[in-house]
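Note that one protein chain of the assembly has been removed; the remaining protein chains are unaltered in position.
A and B are the chain letters, set down in written order, and residue numbers restart from 1 in every chain.
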Amino acid sequence: MATKAFVAQASQPEKFRRVYVWEFPVRLYHWVNALCVVVLCVTGYLIGRPLAITYSSEAYQQYWFGTVRFLHFVTAFVFFFNFLVRLYWGFVGNQYAKWSNFIPNHRAQWREMIEVMKVDVLQTRVQGLITLGHNALAGLIYFLSFLAFLFQSLTGFALYSSMSQARLPRLFAWITPLMGGDFAVRQWHHIFMWFFIWFTLVHVYLVFYHDYIEGRGTTSSMVGGWKFDSDKRDEK
Amino acid sequence: MGHSIPTIWESMQAKGYDRREFLRFCSFAAMMAGIETAGFSKVVHALETQARPPVVWLHFQECTCCSESFIRSSHPLVADVLLDSISLDYSETLQAAAGHQAEKSLHDTMQKFAGKYILLVEGSIPTHDGGVYCTIGGRTAEDILQEAAKDAAAVIAWGSCASHGCVQSAKPNPTGATPVHKLISKPVINVPGCPPIADVMTGVITHLLVLGSAPELDGLGRPKEFYSRRVHDTCYRRPYYDAGLFVESFDDEKARKGYCLYKMGCRGPVTYNACSVTKWNGATSYPIQSGHGCIGCSEAGFWDNGPLYQHLASFPGFGIESTADNVGALVGIAALGGMAVHAVSTNVRKHELLVQGKHSEPKAKE
Partner (left out) sequence: MANRIVVDPITRIEGHLRVEAVVENGVITDAYSAGTMVRGFEKILKGRDPRDAWAFTERACGVCTTVHALASVRCVEDALNITVPQNAELIRNLMFCTQYVQDHVVHFYHLHALDWVDVVSVLKADPKKTSALAESISSWPKSSPKYFAELQTRLKTFVESGQLGIFANGYWGHPAYKLPPEVNLLAVAHYLEALEWQKEIVKIHAIFGGKNPHPNYLVGGVPCSLNAEEVNAVNMERLNHVGSLIKQAKEFVEQVYIPDLMAIASFYKEWAGYGGGLKNYLAYGDLPTRGYGQPDYFKFARGAILDRNLNEVHPVNGRDAEEIKEYIAHSWYRYAGGDNLGLHPFEGETEFNFTGPNPPYEQLNVEGKYSWLKTPRWKEHPMEVGPLARLLVSYAAGRTDVKQVVNDALKQLNVPVDALFSTLGRTAARGLETLLVVHWMQGFYDDLIAQMKTGHTSTFTREKWEPSTWPASAEGVGLTEAPRGALAHWIRIKEGKIDNYQLVVPSTWNASPRDGNGQRSAYEASLIGTKMAHPDQPLEILRTIHSFDPCIACAVH
């Protein structure tokens, strides 16, 4: 794969140069998505297990549960369209945004995954390969998370279809009988929330881990788009 | 016509329907029966000349509660339905004849009114072990169903048993209890509920006979007229739900004020039925109004969505009280623990790399 990275001239550490990895749409997508997921998990959890709140007021005086649900639904729409944008960008974005990063259809990607397992997860090897974009294992996990996004959107809109007259949710009505009724759809929709929670925990930890180990600004890369890369690598 | 009881055609005329509408009704009946155009005129003829459409009510694996519900109908009264609207030619619960004489009633109707009788089925059909778990007159339920369905003009599945399999099909479904629509190739009108509301039952029948049109069915074969809304959508406790005011325990202060039963496991938000609008027993009440959550009795497989007093089903393999949340939180904690271990391990294993700065240069990806 040819490297099309921009090489920045300023503020460059001795051995590293700046590489523009995450294009603006990817970064925007990422943070909108991150925010949506957090909001959806919190509101979703509350929908599933409402708080026991005090009841000094009458029902007509408050609407907090309705508001929580409203937030969930509004966020759901943002989440869904944001997700569609990212799907599109997988076709037109730079090499780090492309679908080929996510779907392990080369033997090399599988070999890389084993290597990442050895170096980063099991730590049977102290150091090893460092990639600019996602490593193959991360790519696969992101791919799975895209599938989870899709699943969550399908089940969410299927549930929403029976309480909405809007056209979009109605498009998903067929999913409910397919999955055996609203109860089952809700159960799965709820269970998948946990995937997002686990994903976020591990994901954020790993971002910090890579930053710590590699010292090349992994965390901030999703803000500014730049990562650091070693010149020596190119020399090799 | 010489009958003092009006035929369907006559009573439709009296109600101001014209002949075209009558034919449309007949074409529905024919469609339900899967009858070709050639046989179609017979149905028209049947309804025109038959004072009361013949009806056959079969019982298989059930608790007769659908019949019991049916006789609770307050509008119309069941006595009026039985004497004036239909001719209930076979009903093990109500008919005078037994044994051979009862079977004769069934066969008479199936022969004399082939393609013209309405078949009502209460109960599921056991399919395991050759159907030995339900026999009548020495024959299996499936055998009887197939014979009766063959020439029926319309088939209605009463209740959750006939529509979904209900309690006997709950895990492990020891007898292979199967709903009607999975066994016959004709369209089936499913009227689920355990039991269905009496007035919904008579409503479905009279819709067919009086309005002269098919009740519009949803993807699961249920008349939209009664099953297009969730109990929750029109529940009178809905304002408490939106306000976030929930019962926390039976007969607590909140229960005594009639707050929403969501946290007591109410299945109203995932259950399609007319309970909160039509209500039960002459609109006297419905489960939620009397303090118990909806158990989802009109939904397929609702028995295995338990425990009842929990909002979500138990997580398979994790004991009775485990919701997805308990399992999820456990896995989350495990993940945090794993991360802590990993973090420590990183600092130990990669100590040199980190502190002594002994970076051997990384390998390039490409």
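Everything below uses one rule, namely that a contact is a pair of C-beta atoms (placed from the backbone, for glycine too) under 8 Å apart; a residue touches a chain by one contact, two chains touch by 3 or more.
Because the structure is a prediction, the values reported are computed rather than measured.
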{"item": "For the chain not depicted, the shown chains it touches", "value": "B"}
{"item": "Residue, one of B:208, B:270 or B:295, that touches the chain absent here", "value": "B:295"}
{"item": "From B:64, B:146, B:213 or B:346, residue that would touch the chain that is not displayed", "value": "B:64"}
{"item": "Omitted-chain contact residue, chosen from B:127, B:140 or B:163", "value": "B:140"}
{"item": "Chain not shown, touching residues in chain B", "value": "3-5, 50-52, 54, 59-69, 71-74, 77-79, 82-83, 86-89, 91-105, 108, 129-141, 143, 166-168, 170-175, 177, 194-195, 198, 237, 249-252, 255-258, 275, 280-282, 284-292, 295, 297, 303, 306-309, 319-321"}
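Throughout what follows, only the chains that are shown with their structure count from here on.
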{"item": "Between chain A and chain B, centroid-to-centroid distance (C-alpha), Å", "value": "39"}
{"item": "Residue ranges of chain B in contact with chain A within the complex", "value": "219-220, 230, 233, 239-246, 248, 253-254, 257, 259, 262-263, 267, 269-272, 296, 299-302, 305, 311-313, 324-325, 327-328, 331-332, 335-336, 339, 342-343, 345-346, 349-350, 352-354, 359-366"}
{"item": "Chain A residues within the chain B interface of the complex", "value": "1, 3, 45, 48-53, 55, 57-66, 68-69, 112, 121, 123, 126-132, 162-163, 173-174, 177, 180-187, 190-191, 193-194, 197-198, 201-202, 205, 209, 212-214, 230, 232-234, 236"}
